[in-house]
Structures are given as C-alpha cells and as structure tokens.
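Written out below as structure tokens is the structure these notes cover.
Showing chain A:
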Amino acid sequence: MTNHWIDVKNADVVLIMGANPAENHPVAFRWILKAKDSGGKIIVVDPRFTRSAAKADLYAPLRSGTDIAFLGGMINYILQNRLYFEPSVKKYTNASYLVNPDYKGPGELPGLFAGYDPKKRSYDPKAWAFQKDADDKVRKDPTLADPHCVFQLMKKHYSRYTPEMVSNITGTPKDVLLKVYETYASTGKPDRAGTSLYAMGWTQHTVGTQNIRAMAIIQLLLGNMGVAGGGVNALRGESNVQGSTDHGLLFHILPGYLPVPSADLKDLSAYIEKHTPKTKDPMSANWWGNRNKYIASYLKAIYGAKATKENDFGYAWLPKIDPGMNASWIMLFDNMARGKYKGFFAWGQNPACSGTNAGKVRKALGTLEWMVTVNLFDNETASFWKGPGMDPAKVKTEVFFLPAAASFEKEGSITNSGRWAQWRTAAVKPLGQSRPDSEIMNDLFYRIKALYAKEGGAYPDPIMNLAWGYAFKRADGTAKTVDIHAVAREINGFFLADVEDKPKPGQPRPKEKKLLGKKGELAAGFAQLQADGATSCGNWIYCQSYNEKGNMMARRVKKDPTGLGLFSEWAWAWPVNRRIIYNRASVDLDGKPFNPKKAVIYWNPTAVLPDGKFGKWEGDVPDGPWPPMSNEKEGKKPYIMRADGVAALFGPGLKEGPFPEHYEPLECPIRENLLSKQRINPAAKMFHEGGLPDDVFASSDTRYPYVATTYRVTEHWQTGVLSRNVPWLLELQPRQFVEISRELAKEKNIRNGDTVEVSSARGKVEAVAVVTPRLRPFKVAGATVHQVGMPWCFGWFTPGVGDAANLLTPTVGDANTMIPETKAFMVNIKSKG
Partner candidate 1 sequence: MAESRMGFLIDTSRCIGCRSCQVACKQWNKLEADKTANKGTYENPGDLTPNLYNRIRFIEKDDGGGVKWFFLSERCVHCGDAGCMKVCPSPGALYRTNEGFVAFNKEKCIACKYCVSACPFNVPRYGADEKVSKCHLCSDRIGVGMAPACAKACPTQTLQYGPRGGLIAKSKASKKAVYGEADLSGLGVLYVLDDKPETYGLPANPAIPTSIFLWKDVVKPLGILGFWGSVAAVLFHYVTIGPKKLEGERSENGGVRHD
Partner candidate 2 sequence: MTRYVERFNTGERVLHWFVTMTFFTQILSGIGLFSRLFVGYFDLFGGGQGAILVHKYAGVLFLASSLLLFLNHRKEISVLDDDDRFWLSRLGGYLSRGHFEENNGKFNAGQKLFGMFMGASTVFLGITGLIIWWPLAFPRGIVQISLLIHGLIFVLFFMLVILHVYLATIGNPGTLDGMIWGRVTRLWAKKHHPKWYKERAGQEKTT
C-alpha cells in the first residue's frame, strides 16, 4: 500500500476492483464503511456481485481478465473530459517528456508496441526511449502539446478505449461504465481523493502488473498519490505477506528490494554499477543512488566479520541467478516436473492446492527424492503420495513433516498491507512438538553447518561464513532457543565502528568531530548506513524499527493529532515511519497541501531548526527532509525513488510496453481481441511449446465455453489448511462450490444445490452448484458469455469437501512477475444430479 488501512476512511471514492475486502479483509472493511459514513462512495467492479458489492453504492460487473480495457476507458474518459489534476500531472509526472519519434503504439502496429521480437516474445525497450538534448537531458514540452510528448501519446493510445469498445470487451453495460468513470474521475479535484483497493483479482493475470500500472496512471492523472484517502493500495492476502516480501520472499529480490545478483555481475562494483540509477538533475533525490550503502550493510549483516572490504564483503558467497533467469513459482514447479530437483522444502505452503495447475504440481512432487513439509496440519502437499490418482507404492518421494507453531504461539513482528510492522508477543505456548519457524531454521542451520564442517562439500563457504548470532546459548555453547529480538536488531542494523558525522558538501567542518554513531549502537535510520562496511543492516527499509530508543514496532500509543488516522506512535511503518508514501506529491511547489483540510504534510517556512535555518515539514514523515520544489537550490522532486524524480505515466520498464494495453487472458471466450490483432500478452512466457502435456490450454474452444475465476471466501483462509481443521468454519462453508448464473443453470439444466462437474483442459473438480442472481451473463462482442467462479480453499485431504479449484487453472503467468493467471480461464460445467 502507498497509504495504509486506516487512511481509507479519508477517501471520497473507494474503487474496489480485483479485490473483495468484505470477504477477504473483513476486519479492515470497517475503514471502507467509515469512508461511506462520511459520505464517500464505494464502487465495486467484479465479475461477481460479492459481499463487498453488497455494501457498494455502485456495482459494475466485468468479465474476468478485462480490467485494462475497463481502466483504459477510464483514462480515456479523464483525458477527453479534461478531468485530470493539471498541477500534479505537469510537474510531478513525465507527461511533458518527449518520446523518440520512432515510437509506435498498438494503435498503429497490430496490437504491439515498437521494438517487438516475436521469436523471443520480448521487446527492446530502447524503442520507447525519451528524446535527449545535447546535455543528455530529456527534452520536454511543459505545455503538453507536442505530439511526441507522453501526454499526447497517452491520449492517442487510450482514445481507442471508447465506452462502446470497452463495454463490448468487458461486458459492463455502457451506462454503468460511464457512471463509474464519472464517479471516480470526480476525485481529480484537489479537495477530493479516490483510493484504489486491489488484490489478486488484478495481479493473477498474464497482464497483472499492467493492471496495476493502469490504475497508477489514473491515480497520477487525478492527483490521488500521496494524499490522504488516495494511493494505489494492494490488499495483502496474508497478515504478513508484506513483511515476507520486504524480507526477500521472492526469487529476484534480496531484503529491502535489492535485486538478487545475476551471475554475470562478477563483483560488488559491477552489481552496484548495474543497479544504481544515476541522474544529473539536482532536483532529483534519486534515493536508489544509495544502493551501495544498502548492499554493503546487508552483506555485513549476512557475513559479519567474514565480510571485508578485501573480499567484496562476501559478495561472491551470495547465491546468484543466471542472467534473465526466472525462478518464480511456476518455473520451480515446471523444473520439478522435469525431474530437475532432488529435494524440496514446502515451508508454510500447500502447493498441491494453491499452485496453479495443481495436477501438474502434484505429479511434480512425485519426482522428488525427498520433501520436507513444515506446517501446522497435514495437508494435500504433505500427503500428496496418497492423494487421488496416486499409487503410494509407486511414489518414491520421502516426506518429512515438521510441525510448526502458529502465529499466536511465537513472538515477532508482522507487517500489514499498510507497511506497519507490529510486534506481537506469544499468546500461548506451541502445542506438542510444534516449534516456531525460527527455531526450526536455527536447528537446520547448525546441523547443515556441522555437516559441511565434517564433510566439506561442494561449496561450503556461503554456509560456513554466515553470521548467525540469534541463539540463546547453553553453558556448553550450543544453541538453545532463538532470541527473536536479536533478529530484529540485525534487521534494523547497527554501527560496526565509530562513524563520523561528515558535513554536507559546501558546509564548514565543525571544530569538534561529531559522531553519527558509536560502534555497537543501533542505527537510527537508513540515512546513517555506510558503504564502507562500517554499518550492518539486514534490511535497510526496516532501519529505525528497533533502535536505541527501543523496539519501535512494539509501540502502542493511540495519538492521532492530524485526525487523519496516521497514528504515528502506534507500531512503526517502513520507511522511517512514513505512513503515506509519495506524500510530497500532496503539496504544491511551495509545500502547501492541495487539500488543506486533509493535509498529510505541509511546509512550515517559519519553523526554526537547531542549526538556525528556517523551514521544516509538519505532519507525516515527508519523503525526505528537503524543502519544497520552489526552493530551486535545495528543493527536490516528489518521487524520490525514481531517478528523474517524477512519476512515470510512460513506461517504467515493464515487459509488455510503456502503456498498459488490453490483451485477452491466455484462455478466453473470443477468437479475436476487439482492440487489435494481438489476442494475448505478447511478452508472456508460453509453456505449451515444448512443454509438458499438463501445460495444455484451450482458448475460444467450444469444449470449454465458460469464463471461470477463483477466489477466497471469508470462512476459509488460503488453501484452508488452517480453517478446514476448525469444525466451526467447516460448518459455515462445508464443501467446494461453483457459483453460476440462473441463466446458465437453466441452459445446462442445473438446479440450485446440484452436484456438478467443472472441467478445464487440465482437470476436473466436483462442486455444488450455487445458482444465483449475483452472476449475470455478459454481452461480449455481441454474444452471450457466461462466467462462473469457484473458491480455492478446498482440497481432498479434508473428507467430503471436494478437491482443489487449482486443478483447473493454467500454467501461464504475468510477463513481469510470473504470477499465475488463476483469475481468468475457461471451463465447462455439467450436472451430476
């Protein structure tokens, strides 16, 4: 989230699209209702009329997988009707940048951007470059009139997304579409804010990243970034998914969103060179220019004293990926299915249920020599060898089950969607033999290290050199239990040597040396981190969370001086306790808030600083201390993480082009993309070519005529491993179901409550038909298209509930993130009586 949960109450319009917070974030839904209480309008866009829709002022149905068409239409509506917030668009975005005149968009090329290589299924982004002048500065047209400027290109690109076209693609009735556009575009005024809430309904598509890009463009156009009640807000599906992503959950990022090094970057300087953006613009803070400090401090945290300047702080020991290699979920299981792995840790996960194309996943598990499952309960993954269609006698995989403690049974922090890291203490002791994950990892580490010490092995250095100081030790020096506070301190970071507070360039050196920090002191913030190995920090964005003042994450002060719900002394938010990021975009060039009634920050020019200077920011922690942009000497542009300091309406470097363009899902009900000749995402990886038989798909195929989507329900959590073991919850949702419209039910002679079989090109699942007016057939390209939906919380391991909906979903993912496309695929349905 750019903003945070409580901030949703400040919104005048809440657009819930690709999310269903009433069902999946019920506790947080109170803030949406508070927005409604204050007169805000709630819009829900969803293929189904959900429990969220039940509370909305405005509901728009849309066919799964057509969000970009819907949002593109909104961009067009905003531009055509001049409803954008001009001060913000002109100064805080790259709208005025001039693009290479050779650039062509999908309106001119058959659904493609310039620079496409069909053999590689990828683009050369150089074709989308900006025009530069002799000084290597980007050429701009502040009037936004130049036909090659981003603004005009965007206008041209989205002029194709007329309401008629969009309605024809999405199936959303045109009047409803326009009502949504009108309502949401009303937040382009400075005193109004619109917030966007999304979740897996946007991400789990072949165009997932571009879905969010499209919304980001809308928010930038309407001036909804950095303001109270605005932002682009991902609703995380697990209580700590934000935290685990921050700490390097994904294959391509180290903690703190540092890129995982690739094998071609031979040393640290090559890594820093590649991943440190540069700017000549003095008004750009270019915060990623500090990359060297963060990676050096990270390496010091990982390898401790073993990391020295001479050995590149142990950079060589970091695991590397091959250049361009993708090691995402889909690829891991694809490789596993091809027998490339010996062993697998299924830690806190249930891929036999949650994995797209779960049938393929289950077969893949059978290729392993061993599998360790760490979970609270036995599940479809741990017991895959005795699952449906499996012959236990033939499965050779040796499975180990380690019982893990539940979140309530251990101490530590969780980071919620709003980036708030909140410390929790253990409520109860772990049951039986179950143990906290940290304890299991701790044991594992010492045992593996002992094995390496004894046997040597191929490359023991990364393990042998790991700094590992988290354990409370017994008298004999062996590890007893993990001190989770030691982990928190390592994440926060500390000084490894006395570091002098050097004056800024151009300022006089003080007579006495002032220390930034003493050896052993916890760092107060990431501005203190050093590139020379004098500091250690496990995750730079968490620097400040656990400092000399104490554990900031454990704070519980209920003070809200602004009334905006920032609660700055409740827990701690990354970065540096900033509650709303990009907040410098909420003020004008003089630092005056665009909406003074809901000022997130404002520049107080009369405040006197300790050094005798005047002026400081009040309110939330600003995106950097520099004065506002009207101060030409010291002022900085608002988007400090961008090298050019402004937000990118035009291409930040995604795989499928500089503007989001509508492409159909891999499996779709129509033969042609109504917008262009290119039906599906041209940059998405295709598995069926040379793939496994399980990678089959069936698009616009009469055997699978119905659009399907998957979702969660309030009553179960994720694959249901926790909730299916709670009889009270199983009582509420006892069995796999499929929601279908009354029209489809009539057509297929299905009565409400009948058992039906839902099948795709990959598998079939038995379910109870829930026939409901909450789903309606769509009119798409003049034809009737039926949509059905299923929850993915069930699995065969719980008797009588039915098997996983993911047996139906395809092996294909987003072109950028490879998140699987489980939200739009094609199925058939037939009654079993």
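Criterion applied: all candidates are chains of the complex that A comes from, given by their letters.
Some notes on this structure:
By our rule, a contact is a pair of C-beta atoms (placed from the backbone, for glycine too) under 8 Å apart; a residue touches a chain by one contact, two chains touch by 3 or more; residues count from 1.
Keep in mind the model is a prediction, meaning the values are calculated, not measured.
Chain contacts in this complex place chain A in touch with candidate 1, from the set 1 or 2. Within the complex formed with candidate 1, the residues of chain A that make contact are 22-23, 26-30, 33, 49, 51-55, 59, 713-715, 727-735, 737, 751-754, 768-774.
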